[in-house]
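One protein chain is absent from this view; the other protein chains keep their places.
So that you can tell them apart, the chains are marked A, B and C in the order they are listed, and the count of residues begins at 1 in each.
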Amino acid sequence: MAKVGGVMGIWLTEDSILAVAEKVKNAGYHKFDAITPYPVHGMEDACGLERSWIPWVTFFAGLTGCLFGLWFTWWTSAVNWPINVGGKPMWSLPAFVPVIFELTILFAALASVGALFAACGLPRVDPPVVDPDLTSHKFGLIIYESDSKYNSNDIEAMFKQSGADAVHKVSEY
Amino acid sequence: MQTDVNENSSTPKYWLSLEQWRNDEGFKELAQREFLSSPLAEDNKTPAGGWARREFLQLMGASLALSTFGCVRRPVEKIVPYAKRPKEIIPGLPNYYASTFVDGYDVVGTVVRTREGRPIKIEGNEFYPGSGEGLSARGQAQILSLYDPDRLTGPVQNLVNAKRTNKDTVSTNWVKAESALKAALGEGGVYVLSSSNPSPTSRSIIEKFVAQGKGKYFEFDILDRSTFINSQGRVTGTEIMPSFDLSAADVIVGIDADYLGTGVASTAHQRAFALRRDPGGSMNHVIQFESMMTLTGTNADERYAIKPSEQLAIALKLAESICIQMGVSFPFAWREIYGSFNDTIKGFPFAKKLNSIAEKLVKAKGKSLVITGAEASMTQNQSAVYDVVNFINGVLGNDGKTVKYSNSVSSVRGSVASLNELISLMNQELVKTLIIHNSNPLYTLPEASGFRSALAKVKTVFYTGDRVNETGIGSNYIIPDHHPLEKWMDVENISGVLSLSQPTIQPLYDTKAFEDILLQTLGSTQTWNQTVKASTLAKVGGSEKSWVQFLQKGVYGTVENSPKSGRSYNGSPLKIRLDEAADFELVLYTTVGIKDGTLANVSWLQEFPDPITKICWDNYLCISPKTALDSGLNEGDVVALTSNGITLDVPVHIQPGLNDRVLALALGYGQKAAGKVANDIGVNAYQFAAIEKDQIIYSGMNAKFKKTGQQIALANVQGHHSMEGRQIVVEATLKDILEDPQAGQHKHKVFSLWSEHKYLGHKWGMAVDLSKCNGCGACMIACQAENNIPVVGKRHVLNGREMSWIRIDRYYTGTPENPDVVYQPLMCMHCDNAPCETVCPVLATVHSDEGTNDMVYNRCVGTRYCANNCPYKVRRFNWFNYSKVSNPLKMVLNPEVTVRSRGVMEKCTFCVQRVKAKKTEVKLADRKLQDQEIKTACQQTCAAEALVFGDLNDPSSEVSKMQRSLRSYSLLEELAVMPAVKYMSKVRNVSQLKGADNHKKGGHH
Amino acid sequence: MIKKLIGAVVVLAVLAGIYTFFHLLVNNKLSIGYNKGYQPTQPLPFSHKLHSGELGLDCKYCHASAEVSRHSAIPSLNVCMNCHINLNKESKYLTQLKEAYNSGDSIAWVKVHMLPDHVKFNHAPHIKAGKDCQTCHGPVEQMEKVYQHSDLSMGWCISCHREQMDSAAHSSIIEEVKNKDQGQDSKKHVPSIINCSTCHY
Partner (left out) sequence: METYRKPLIVGNKTLKDVTDDIASLVETPPGLGWLTMILGSSSVFLFYIIVIGIIVGTGMGLMGVSHPVGWGTDIVTFVFWVGIGHAGTLISAVLYLFRQKWRTSIARSAEAMTVFAVATAGIFPIIHTGRPWLAFWLFPYPNQRGPLWVNFRSPLVWDVFAISTYATVSVTFWYVGMVPDLATLRDRAKGLRRLIYGVFSLGWRGRARDWGHYEMVYLLLAGLSTPLVLSVHSIVSFDFAVAQLPGWHTTIFPPYFVAGAIFSGFAMVVTLMTLVRIAVPEFKKYITIDHMELMNKVIMTTGMIVGYAYGSEFFIAWYSGSKYEVYAFVNRAIGPYWWAYWTMITCNVVIPQIFWFRWARRSIPTMFVVSIFVNIGMWFERYVITVTSLHRDFLPANWGMFDMTFYDFGVLIGSFGMFFTLFLLYIRAIPAIAIAEIKPVLGFGKGDHNGGHHG
């Protein structure tokens, strides 16, 4: 992806970052993001983010796993080489349920994590560091230059007056 | 068709390379350490020369060595074809040779199966009168003695000392040994001592030899039967060992007889006996008075635990009341003695029964039989007991009907008298040279007999044994005879019936037929082989054709069947010795497996659990539960046993059904120089025996014991001895069975949740008739021989790790004082709904479309889940690399059966290799498979014909018929595993079952 | 966008690759870790091309026991001598052969077709079923020096046995058997050739 820079403000409390996010959203900005050391409750609303789409991946992956398990157990023990085991029917479905179940879970779980990586652009080799404490106890908010209303000075001013601890010009984040 | 397998010598390095290949699969030395307890632990030292010359190894060896290691590693393999292939040998196909197994007095016609010139299995010869296809455990095990690693590989000279106790031998050559013998012959005073020699030709040669050497030929058996023959002489005038026809007897009373287990012609007896244990036909009634629990006793309908000193009283009492009932006069000469027993007889717990037993005998006169003669009967008054018993048979008119003197057992020839004569001759130093053949007197004869000291006076002693055993140590030259399977021999066991044993392999080692040596020394031009042929040819009809027929059939002549009129019986005075009652009487007995100890170095027999006690790898002092309680002894406690002034430390085994005053100890153990397997196992009970002028005393000696405080763990293969009221062996009385064939069974309604699989074509199954099975255990060894089942050694047996694919469970019912015994052969049941298959993760055990439960060793990863889930626990696991067998033992392996490696499960396969072989044969011949054409190893060897294998899809097959019988039931039916093996209930010819209460408890499940 | 496309293509390609690999492997088109093509040097350069191909000797003349036994068996030297006793072509190999024969200590040939010991293969029924030696051993009559033609893997055996089970002949037997109660009166018996115990016991 092309590198997109912007202006980032740093705040020290959860409440202020929430407030700022609200403010920025209401100010009509769209291309902005908050950076927090931990999931801040209510941040999605504040930034106006829609619900994650990953559950769909999970669902269909799970479905695939289930169907694969069903087909595989059936094909191996009833089609490819049917063998009389303990006088049981070739396709002893009840006995295959555990395997099918486990495959369902496995597919679903791995797919979800895969989706997460895709969604968050992970793994990333050289993540830009604006302030190392952003993963500890500071909160940041960045407005990207790709935003239609982007104007670094206005933004800096806005951040300042909303009590930013610091404001950085960022070449990329 | 003599096996002229020709001599190709191969490159020994080929073998070494193979060994190396086998050795490099990891941690071998650890494995070695693990095996120290196991007879298989020896490293693969190859005996000098010998086996390496056998061409079949060149052919089969590679595949044997490859074992069950998958397609992973591929060493370069060599194939060495024959230079000149003997026409009768086709690589991959077995050849069969008729032979004869001589085991004391149990002589059985056999057929030896060979592969590429290598004997791998012995089976009964169906043409042999009496025993037929049946073969005892010992007969099956004989094959392994051929490959015994401890056999001498050539003649040796012993640097004897004055006492003749020197162990150092130097190997010599035949020239030296024979020249020594020649010199001795010239010198005169040449005597020969051997056990009963059943070969007329051999006897004549020996006689000729000793005549030349101005000596004498003595025959003597340590398990002596001469006193019985003498008694026959006293009572009837003819000194013979009659043969008994059990199939003709409706009532059999045994007084310390073991005609099924270890007695004369026991294999034949088992067959005849089983014929009369079929509730369908007329079932015999069997009564047994015995002081040690024997195989016979456990199969009796009524069994009374007595002590040896009571035999005579019982015999006389029976004789007396029979005489009264038959209106015959009771011999006057006996009255006084009889009177002296009055109180004893009144004292019997079964005193009242004796009259009714006599009644039963009289009712069945002419079709009854009173029998005795086991070691337990050899008290100081044995001849008196024998006289009375013979007299009773006479009075009952059994003579010529159930007691046959027309076809007497002519192979019983040895006598105590001759032994004593020899000893006295030696003491007078008249014996310059003694040749000891086919016996081990220095081990068997107690010191008190004075044989050793007498032997010290003999100048040169030759010994024909195949190892440096006790006698070997005591002799100057050991000139090893061929193994019976390497040697020509004509055998006349039953007079008028001639059988032959022919070489099945070129002699493995530098041995020589004893008779050949004699002939050579005598300067005869004929070889032993020619002599045998010449002398036998005449008897079998003279022509070359008849000779070939004889070789093919293995038997010539028939058993006299027309009943002879009885001989005249007279009650000659009894010579008896009465001393005051001892508080314990010692009984020395022989076991089915070890018997006199001749095959003691065969590991199969050492690990063969005794049918009654189920203990292997030891002999032990049997004491009654009450005695144990009184003297505070537990199983395995070691006591110091004293009798005849000798004291030995033995562990005790608590034996239900033993008289409280009896101590019993097995003979044949405690050998010091028999070989790696047998050495120092148990104690030598022969030391307690007493050799008298004309009798050996094994029974009734005054004995006492003292607790030593030590403990010896006895390797018992059975965990528990009561059926806990479960329906395992269904028992019923004859009366009940005749009313309701299902008597004693509790049927369960079993159904399946899914549709069963269809079995087109064959569906193999088996039926086991528990009424016929007498528990002798021949099937176990047959299976071991057929299926390459390893021996694991005492330590592992103690851990429950014995490998037997078929085992015989023995349960006691009723009270410990006087229990009934039931036997149940248990092999894989090949269940249609096999629990083992369902749980195997890798499909290593699955069902074939012929209904068998296949076990694929090479697929098995060894989770042991199948064994856990098998309700019958018939699966065995290779805890270590048991299959790593040392040479030459390796040569006994059956190439048709995979040798299992470490870590895989194994079990009974219904001898699938035999099934496959027959099916191929049928296919190649474009014909249809007949019922009973395929026999499993266990079925084939079973003299009682209790096991029957066959096709369940064939309604006319024997097995289908048996399984349809209402008497048959499936074991643990309620589990709905649908076994392909079914049992037929055990029927006793009694009015009331001892274990009856158990079975009531065994009600509904 | 392009990246995504390439990514997708790569993924698909990989998946397809895996599938084909497994397909070939499972259907025995592909053999890994078997001795296929093994061509050891023999103590004497016996030429099947000459004897079988050019001179047209029948395989079973030397490998006689193949028809009756499990082993096709390397011929014993006296079989060679049947001809070579008279055929005295000058050759050091022939002299070696004769020495071996006269001394009686035979020749240690190197085994080419090796089955592990837990596989109980039996030549006789296969010959009886009308299989040519070439079906498994390949064009031996053209081999100067014999090599292993088939991979002799379990899958290889099974695939052929499966064909038999699916063959018309087999189903006709089944029919006959079904009609004639459990096949007891039927001349033929149902071949059970796809069991574990067919080869492993």
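Just so it is clear, a residue touches a chain if its C-beta (ideal position, glycine included) is under 8 Å from a C-beta of that chain, and two chains touch if they have at least 3 such contacts.
What you see is a predicted model; the values in this text were computed from it and never measured.
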Touch partners, limited to displayed chains, of the chain removed from view: A, B, C
Contacting the left-out chain in the complete assembly, out of B:397, B:573, B:725 or B:816: B:725
Interface with the undisplayed chain - residues on chain B: 26-27, 30-31, 34, 718-726, 728, 796, 799-802, 807, 809-811, 824, 826, 835, 837-843, 859-865, 867-869, 871-873, 876-881, 902-905, 972, 975, 977, 1004-1005
Interface with the unshown chain - residue positions in chain A: 14, 21, 33-41, 43-44, 46-47, 49, 51-52, 54-55, 58, 72-73, 76-77, 80-81, 85-86, 88, 92, 95-96, 98-99, 101-103, 105-106, 108-110, 112-113, 115-117, 119-120, 122-127, 129, 132-137, 173
Touching residues (missing chain, whole complex) on chain C: 22, 25-26, 28, 30-32, 34, 151, 153-156, 158-159
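The working rule: only the chains that are shown with their structure count from here on.
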Length of the line joining the C-alpha centres of chain B and chain C, rounded to whole Å: 45
Centroid spacing, where centroids are CA-atom means, of chain A and chain C in whole angstrom: 59
Length of the line joining the C-alpha centres of chain A and chain B, rounded to whole Å: 80
Shared-contact residues (touching 2 or more other chains) in chain A: none
Where chain C touches two or more other chains at once, by residue number: none
Footprint of chain B on chain C - complex, ascending: 33-35, 40, 65, 68-71, 73-79, 100-101, 103-111, 114, 116-118, 120, 122, 124-125, 128, 153, 174, 177-178, 181-184, 187, 189-192, 194-197, 200-201
Touching residues (chain side chain A, partner chain B) in the complex: 83-89
Of all residues in chain B, those that touch chain C in their complex: 6-11, 14, 55, 58-59, 62-72, 74, 76-85, 90-93, 760-762, 846, 848-850, 852, 854, 856-859, 896-899, 909, 912-913, 916, 919-920, 922-924, 928-929, 953-956
